[in-house]
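Data first, discussion second: the structure below is written as structure tokens.
The other protein chains are all here in position, but one chain of the complex has been omitted.
Right after this comes subunit A.
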Amino acid sequence: FVSYQVEILDWKTKEQLCFLDKVEPNATIREIRLMFHKLYPRWYPARQSIKLDPKGKSLRDEEILQHLPVGTTATLYFKDLGPQIGWTTVFLIEYTGPLFIYFLFYFRMPFVYGLDERFTSSPHPVVNLACICHSFHYIKRLIETVFVHRFSHGTMPLRNIVKNCLYYWGFAAWLAYYINHPLYTPPSYGKKQINFAVIMFLLCEAGNFSIHVALSDLRRNGSKTRKIPYPTKNPFTWLFFFVSCPNYTYEVGTWISFTIMTQCVPVGLFTLLCFIQMTIWAKDKHCTYLREFKDYPSLRMPIIPFLL
């Protein structure tokens, strides 16, 4: 039985931050993080990036010390990731904002459209429909965050939340302003356009939800390894034959349908930005899949079947 010694150096200055004596060989990185945290209470485990090489990747919590390519005196490098916030917390804050902000405009709070229009309601049924759809979308997202999603990384840097909230909340306010405006003009093709949009909206929301459930089932037993998602009996998941990230495809579809429903340029702009952002994420994910799995289905494109 050999007990290990672990020294942890700062990744930049290489100064020794701590020296752990008598570490068990089968200690996990998680345990090492906890020990480091005891010495430096400021740096809680989620904030610690522990690596073998100053420029290397952060070690996962589950890695075991004796399986790492280190001698009995291990040298590890520490990098401070900055204040962290949990993904669930972030999503809850990000999605609750637009939900309530939209209501401020829907119910025409006096500070929005002036005192004359306060608390009035719109004569157009599509405005009520839009409110229902928008709220439904964000309530669904909140439910998924709490019950469905399984995150591979527990946290993200704190400054991201400011950036993300500005984006979601800002756009929600901007598009809600125009949809609920007293001078709002309903869609040019009337009921046909609205009905088409509603059906497309519901289909895409159902699709998006199905994909999220399917993805979360892949990690049912709490494993953090990546697996290839495959179509199931649910017809909405059959998009997996053609696309790596059908959840993004459906999401873009939802917003396109909302644009058609409201016929509002700010919504269109938001849809465009969502599309660009999700295409970037989808391409990333697609590349990761291709790298990790040799037998990855070749028919699949990142986000749009056959095209993108």
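Assume a residue touches a chain if its C-beta (ideal position, glycine included) is under 8 Å from a C-beta of that chain, and two chains touch if they have at least 3 such contacts; residues count from 1.
Definition applied: contacts and distances are computed from a predicted model.
Selecting from "Response regulatory domain-containing protein", "Dolichol-phosphate mannosyltransferase subunit 1", "Very-long-chain (3R)-3-hydroxyacyl-CoA dehydratase" or "Sorting nexin-30", the unshown chain of this assembly corresponds to "Very-long-chain (3R)-3-hydroxyacyl-CoA dehydratase" (UniProt protein name). From the options A:L115, A:L183 or A:L307, the residue with contact to the unseen chain in the full assembly is A:L183.
Of the candidate positions A:H67, A:K192 or A:R220, contact with the unshown chain belongs to A:H67. Panel shows subunit A; residues 52-53, 56, 66-71, 178-179, 181, 183-185, 188, 262-266, 291 of it touch the chain omitted from the view.
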